[in-house]
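Worksheet for the structure shown next.
For this view, one protein chain was removed and the others were kept in their places.
Going by the order they are written in, the chains are A, B and C; count residues from 1 in each one.
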Amino acid sequence: MLKLILRRLVQMVLIMAVSSLLLFAIFDTPEFKKRLAVQELGGFAVSALTEESYKSWLAGRGLDVPFHQRYLNWVGNILSGDFGFSYEKNRPVGPLLADRLANTGILAFFVFALMIPLSLILGILAGMKEGSLQDRSISFISVFTTSIPEIASAILLTVIFALGLGWLPVKSAMIGGFSFRELVLPVLTLVIYDFGYVARMTRASMAEVMTSQYIRTAILKGLPYRRVVMRHALRNALIAPFTLIVLQLNWLLSGVVVVEVFFEYNGFGKLLLEAALFPDVEVVQACTLVAVAVAVLSQIISDIGYTFLNPRIRFA
Amino acid sequence: MSTNKTTNTMHPKVREAQEQMDSGRLSRREFVRYAALLGVGAGAAYAMAGLPSPAIAQDAANLPFPADDPNAKAGGILKVAMQVQKIDDPATFSWTQASNQTRHMLEYLAMTGPDNVTRPMLAERWEASEDLKTWTFHLRKGVKWHNGDDFTAEDVKFNFERWTDPDLGSSNIGLSSVSAMVEEVDGKKRLIDGAIEVIDEHTIRFNLTKPVLSFPEDMYNYPTAIVHRGFKPPLDNVINGTGAYTIAENVVGDRCILKKVTEAGGQPFEYWGGTVFLDEIHYYNFDADNQLTAFAGESVDAIYDFGVEQMELAKALDGEIIAARTAQTLCCRMRVDAAPFNDERVRKAVTMAIDNAAIKPLVYPEGGDVGENYHVAPVHPDYEALPPLTRDVEGAKALLAEAGHPNGITITIDIGNTDGPWHQTAAEAMRDQLKDAGITLNINVIPASKYWEIWTKTPFGATAWTHRPLGTMVMSLGYRTGVPWNESGFASAEFDAALDEAEATLDVETRKGLLAKASKILQDASVMVLPIWRPVYTMASKSVHGYPAHPTQYHQFNKVWMS
Amino acid sequence: MSAEAAEQVPVLECRNLCISYYTRAGEIPAVVDFNLKLMPGEAHGIVGESGCGKSTVALAIMQYMGRNGAIVGGEILFEGRDMRQMSEEELRQIRGSRIAMVYQEPMASLNPSMTIGDQLAEVPIYHDGLSEREALARAEEMLAKVRLPDPKRILASYPHQISGGQQQRVVIAMALLSNPKLLLLDEPTTALDVTVEAGIVELINEIAEEFGTSMIYISHNLGLILETCDRLTVMYSGEAVEVGDIHDVFDEMRHPYTRGLFGSIPLPGADKNAHPLVAIPGQLPLPHERPRGCNFGPRCTFFRTGVCDAGPLPMHAVPGDADHRVRCERFEEIDWNRDLPKGEAKPPVEPGDVVLSVEDMTKHYLIEEGGLFVVGGSERVVKANEKLSFTAREAETVAIVGESGCGKSTFAKVLMGLEDATDGKVMLGNVELGGLPVQRRNAETISKLQMVFQNPFDTLNPSHSVGSQIARVIRKFGVASKDEEVEAIVHRLLDTVKLPRDFARRKPRQLSGGQKQRVGIARAFAGNPKVVIADEPVSALDVSVQAAVTELLMDIQRQNRTTMLFISHDLSVVRYLADRVVVMYLGRIMEQGTTEDIFAPPYHPYTEALLAAVPIADTRIEKRHIVLKGEIPSPTNPPKGCPFSTRCPYMMPGTCDAELPPLRDFGEGHRILCHLDPAELTAMEPVIKPKSEAAERL
Partner (left out) sequence: MAVTEIQSGPSLLDRLSRPKPVIALALLLWLPLTAYVMFGHRLGSGAQNVLLPAIPATVLLYVLGVRAFRESRVAVIGLTLVFFWLLMAVSAPYLPLMDPNKPIAPFTTPFTERGDLFFWLGTDFKGRDMLSRMIWGCQRVLVWGVTATMVAYVVGAMFGLISGYLAGWWDEIISFVANVLLSFPVMVLFIVILNYLGPSGFNIVVAVTFASAPAIMRIVRGLALDIKTRDYVYAAQTRGEHPLYIMIFELLPNVRGPIIVDACLRLGYTTVAITTLTFLGLGLQPPDPDWGLMIRESARTAMLWKFSYMLLVPALAVSSLILGFNLLADGLREMSLRD
C-alpha cells in the first residue's frame, strides 16, 4: 500500500514537472509575451514602445531570460514556497490562489455535502429493487439531470429562481462579503449535473451486489432483509461509489470553471480562465500544479479508501 | 476673486471672441468654451455670454464642479461596477477605468466637464501667448497633498519631466502639447531645456515649439493626473494626492475602495474643492458584459457603461439611463502600405461601396452620429460638415476593375471587439454592403488582447478610438506622419501642414475651415471607414443624484450624493 | 422399514412441483411435475446435465426464485407444512436454521468484506438469539468439527485468505451451525480439485451420520452420488425421468436416458478399442424448444411415434418396487439385458516411432513486483516445470494428469512456443522447440503442432464466422490458398467433425458447447498436425456430449495417426483413452508409464491418492479409501524435498521433506519419483478392485 502511495507521489512530481515545463515553453512564445505587454500597457502604448523600451519592459518583467532558466528559478521559488507573481492581479500568486481556492473550497464543500447523500441514497434505493418502478424513475431522473450541462442548468436555475421568482441574486460576486443566498445557485448547478452520475454508478454497483451469490447466501441464512441490505450489501456496494466520489473532486475543478465564470463567483476556476486568457503565466502554472496535485491526491485517497473498504486488497 | 480682476488679465483673444459672438459668428457655448480655455473663469465667461450658468459655482474660486445641490445629503457609499485595474503609474494608464480609480485622489490641471467645456482645476487659470506657443499656468493656492505638502509648480514640472521620458512609455508624449516640448536627438526623444520654466511657487510656463491649441484639454487626458513630486511607481507604495478621497484598498480584478480624506500630515485635511458628500466610493470589478446584470442584481448603484445591445435590458431596469454624445468611434482603417490597400483605388472602392448612414441605425438605433470616414466628430466645436458622402456601388466596381480586380476582391478585416460586440455588428453590416460591389469581406474575429497585438500592423482592422474634446486632437495623434499611433501608416505632408495650421488657429470659423481642409485630405485618401460616432450609455439607480454623463466616462463624483 | 416409514413424516415432500421462469420470450417451464419424498436421515441425490433444472429445484425448496422465477404449481411440504403458504417471516426462520444450503462456488457465496467469524456468528445470533460471544464460540467449535485447522485464525480471516477447500468447509460449517433438519448441497465439490473433493465428500458423509441430517445432494457426477446418497432422482430437461434406490437405478436402470448416461461415462473396464463409449445422439433441447411428450424422445433409440410423443408422460412405478419409478411409456417392452448400447470395437492402433521427446524441460518464471517508478521491486522465481522428461510416439495418446498448479498448462505453453523453456530440450521430430518462440517457427513446424482448448465458449472468436476461422488456419498453414479449395477443405473438415456444412456461415453464438468444441477440433486438425495437445477438451461439456466429442477426437486421431497429448485431471477418462500416462504434481513428473502400469501397483503415493479420490459410478467396484490432508501448496513456494511431502501419507520426516526423491524405474518406462523403496511401492494394494474380490479379502 505504502509502495502504491509512494509510486503515485513520484508520478505526481513527475507529472507536475513535465506539465509545468510544457506550460512554460508554451507561454514563452513571443506572441504570449506581446499579449502580456498589451494587457499591461494597453495596445496603444505597446505599439508606441520602441524596440529597446519593449526589451527593457521584458527585462523589468524578467521575461528576457531564456525560459529554461526562468523555469529553474521558478521551480526554486516553488520549492521555497513562493508561487510567483500575478501580472494581471498585480499581487503574489500564493495568497491570491489561497483566497480563490478557499472560495472554491466552500463551493465544493456544499456541493459534496448535498451531492453525496442525495446520490448515494437514490442510488441505493434504485439498486435495491432493480427494474422496479422506483428504480426506473430514479434512473431516468439521473440520466435526465446529467444530460443538462452546467451552463444550461445554470441558465435554467437563474431564469427560474433569480429572474423569474426573484428569490435569489443573479450573480454571486459576493462583493458584500460572503453570502449564502449567492452561493445557492452555483451549488445547485453543480449538484444537479453531478449527482445523477454518482447515483447511477451507485445503483449499478448496488444492483450487482444484490444479485451476487453471497447476498443469496445471506438471505438463505435467514437474515432479516434489513440486515442483509445494511450489513451485507451496503458495504460492498459502496466501494465503487466511494472511489468515484473522491475522483469527483478532480471533476469538480473542471465543473467550477463554467459555474464560477457564469455566476461571477471568484473562485479557482474563474481565476484559471482569466489567467490563461490574460496570459498570466505564473498563475496558470500555479493553478495547474494545484489541479494536478488535487487530481493525484484524490487518486491516492480513493486508492487508500478502496483498499480500506475492500479487504481483498487490504490483506492481499 | 472678482470678475473684473479676471477681465483685467483677460486674454486679448477673448474680446475678439466676444465680438464674434456678438456678431453671431460664434455660438455662445463655443464662446464660453474658449473663454474658459483662455483662462477666464467659466462662471465669468457664462456671465459674459449672458448664459444662465449651468449650476457652475459662482464663487471667486471658480471651482470646476457643479454647484452644491441644496437638498444634498452628506454621507453614503457609492458602489460602481467597473473593471478594477492596475494603477501602478498614472502616466502609463492605458484605460479610462484606471484613471477613474485614481481620479478622486490624483487630480488634473484642468477638467473637462460633461458639457465638454474645459475649466481650470489644479490650475487656477492660464494664459496663452498670441501665437499659442507659450502657456502660463497659475496654480491654485492652498491645495494640499495628503501628506501635508503644498501643491507647487515643482510638482507640475516633475510630472512633465516624467511624461517626456520615452522609457516610461507614457502615451502623454503623443499629446500635441507635450510633444511640442520634446526634441528628437539621435532617435531618442527628450525634453528641450527651458521648455518648462518655473516662474514661482504657483506659476509655471511652457514654451512650445509649435502653437498648441488643446493644451488645457490635454491636461485632462486620463494619463495626465498630477502626482506628487516625490512619486515613484508603483502607486500603492506612495498613496498620496490632492483629491478629496484617497485609495484605501485596491485589489486588481476585485475592488477599489476610496475613502474621504480627513487629515493630511497631522492637520485636518481641508479639500480645496469645497464640500464633497460621499463618504466612500467603491469600485467593484465587473467586466463590461456583467456590469448591467450586476446593476440589475442590485449589487451596485451605478455602472461604468453598458453596450447598446444591452439597451433593452437597461430600459427594463429600475434606474436612470444616462447617455452622452461623444467622439468615440470605430475606425476601420486600411493600412496604406499593405496590399491590397496600398492601392488607393481599392480603398476608395471600399469606402464608396459602404453607406455609413445605413450602417449607423443597424448598430446604434438610438443616439450617436454618422461618421464620414475622417476623424472629426460633430460634437467637436471645430467640426465642419464636408459635402455628404454618397454610396456609389458602380463607381466602386469600376475602380476595382481599374485596380486589376475586375471580378471582385476578397478582403479580411480583423475585429477585436475591444469596445464591445458592436464592432462585429458594424463589420457584418459592412460585409452585406460590400457584397454588392463584388467585395467579399471576411470578418476575422479575434480576442481583444490579440487585436491589440496587431492593431497597428493589420492591413485592415477596426480600432476603437476614444473621445477627445477637440477635433484637432485625434487628427494629430493618429494621422500625422510617423506618430506612434498612426495605425493606418497614412503619411501626407499636405495633411500635416493643414493640421499644423488648424492647430495654430484659435478663431473657430477659420479653424473649422482649416481642419475641414485637413479632413478632406484624409477623407479623399480613403484611409478608413468610420461609420459611427457612438454614444456612451451608463446607468445609475434612482438613489444616486448628480451622476454625470461624461463623454469619455471620466468619473467626477465630488458633487454626487445619495438619498 | 416400510412400516416405520409410514408413520414417519417425511422431512421434505415435493408434490407435482412446477417451476417457471419469465423472460422476454415468455414463460419458460424450468421444472415440470417434480415429485420427491425425503425421509429423516435420508440422503437423496439429484443428478442431471446442465439446464435439467436440478439447481432450480434446490432454490425452489428454499423458496428463493429470484425476480423472474416462480413456482407455478404443486406444493413443497417441509415437515408436513406447505412452504408456499408460509409468510416471509416464517420462511426466514426456517431458512438457515431448519433448512440450510451449500453452494457450488464457495468463494462467491461468502461475503468478501466480512470476516468469516461474523458471517458464521450471524446464524446463531439471528436464529437462536445467542450473544455475539456465544455465537462466535459455537462457530469456532463448528469449524473444528468440519476439520479446519486453527479455527481461531479462520474466524478472524476474510474469505479470500483461505483456500477453496477451506472456504467450502466454512460454508458447510455455516450450514450446520443451527443443526438443520435438511441440508441442500448444490454441486458442492465441482469447483474443487479431485483430492480436495474427496476430503469434502468424506466430511459430508460423516455429517450425515453424526447429525442425522437429511440431505439433498445435487450433482452431475454419478460417481459422487453413488458415494454419498441412498436414493437418486435422474433429471432430464426439467423432468425427473427416474427415481429409486441408488442400487436399483445403477444396476437396473429402467429409463433409456439413465442408461445412455451410464453408457457414455468411462467406467473401469471401458476401453477405447474393445468397448468404446456410446454417446447419446443429439443434444439437450432448449427449455423453450422441448418436444411434445417425452423430452428425451428425439434422442431415444426406443422412440416410437404415437406412444412417446402422445402428450405429457406420467411416472410409472417399476413392477415389484414401488420406490423405483420411471417416466417412460415403453420401459416394460424394452429388453434391458439384450439391447445394451454397444459401440463397435475398433482394432488397436500400433504406435509408430517417437515424434515428440521432452528431456529435462524446465520452465521458471521470474515475477517482479511493480514496474515503472517502483522503489525496490522484488523478484520471485516460480518453478512451473522442473526437469520434465517423456516421449510420445506417433498415433499414441499420452495423458498428462494433474490437479491445478501442477504446471500442465505451462508445459503446453512451452510446447506451443508462447513461452521459452528455461532449460532442457523439446524435440518435435528433429526440430528443437524449447527455445523457439512461435514467431520464429516456420508455418510447417507450427502446423505440425496444434491445440484443442478447454473452454468451448472461449475457443472461437465470437465475431467471426465458423468457416472463416477454419479457413484462416488453412491459408495460414499454406494447405490451400484458392478460395474454392479452401472452402472445399472447410466443408470436408466440418464433415469429419460431423457438423452440417452450412455451419460454416454461422457465428459461434449460434452453436452449442459441443458443436463449438467440434469446430475447435476441426480447426486443430485443419493443418494435418503431427501432434495435438488437447487441454481438458471435454471437461466443460455435459456428460452425454463428452462421450461424443471424445470419440470423435480419437477417431480423427486414429485416421491421421496423430500423436495426442491429453491434458486432464479426470483419471477415469485418462484410463479410458490414454496409452501412456504422465502424473504431474507441482511442476514435477511424479510417475509415468503405460496406462496399465499407472492403474496398478506399484503406485506413487500421489497417484494412489488420486485414484482413490476419483469417484466411480459403478456399484460393482470397491475403492480403497484414502483422503489426503491439507491443500495443494502454491507453486510459488513449493515445499523442500519432495513436493508431495506435505500431504503424503507415507511421509518420512527427515528424508521426504529434506531432499529430492530418487527416480525409481520399474521397466517399460514405468518410473516413479519417490523415497519409498521399490519393494514397499510394489507391495501396495490396488486401489480399485471388483466388489466380490473385496468381500473375499474381508
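Of note:
The rule is simple: contacts are C-beta pairs under 8 Å (C-beta built on N, C-alpha and C of every residue); 3 or more make two chains touch, one makes a residue touch a chain.
Model, not experiment: these values are computed from the prediction.
Judged over the whole assembly, touch between the missing chain and the shown ones holds for A, B, C.
Between the chain not shown and the residues C:153, C:380 or C:464, the one that touches is C:464.
Here one chain is not drawn; of C:126, C:411 or C:453, the residue touching it is C:453. Among the residues C:438, C:488, C:658 or C:683, only C:438 touches the chain that is left out of the figure. Although one chain is not shown, part of subunit A still touches it, namely residues 11-12, 14-15, 18-19, 23, 26, 139, 143-144, 146-152, 155-156, 158-159, 163-164, 170, 250-251, 253-255, 257-258, 261-262, 269, 272-273, 276-277, 279, 284, 287-288, 291-292, 294-296, 299. Residues touching the missing chain, restricted to subunit C, are 24, 371-372, 416-418, 438-439, 441, 443, 446, 449-451, 453-455, 458-464, 469, 472-473, 476-477, 523 (touch as defined at the top). Counting the whole complex, the residues of subunit B in touch with the unshown chain are 289-290, 292-293, 296, 307, 309-310, 312-313, 316-317, 362, 365, 421, 424-425, 428, 443, 445, 447.
Going forward, only the chains that are shown with their structure count from here on.
Averaged Cα coordinates give subunit A a centre that lies 53 Å from the centre of subunit C.
Measuring from the averaged C-alpha position of subunit A to that of subunit B gives a distance of 45 Å.
With touch defined as above, subunit A holds no residue shared between interfaces to two or more other chains. The touching residues of subunit A, when paired with subunit B in their complex, are 31, 34-35, 38-50, 53, 56-57, 88-91, 162, 169-171, 173, 175-176, 264, 266, 274, 277-278. On subunit A, the positions that touch subunit C within their shared complex are 3, 6-7, 10-11, 14, 130-131, 212-214, 216-224, 227, 231-232, 235-236, 239, 309-312, 315-316. Every residue of subunit C that touches subunit A in the complex is listed here, in rising order: 62, 64, 67, 91-97, 100-101, 103, 105, 108-114, 122-123, 126-127, 157-158, 160-161, 171, 174, 370, 373-375.
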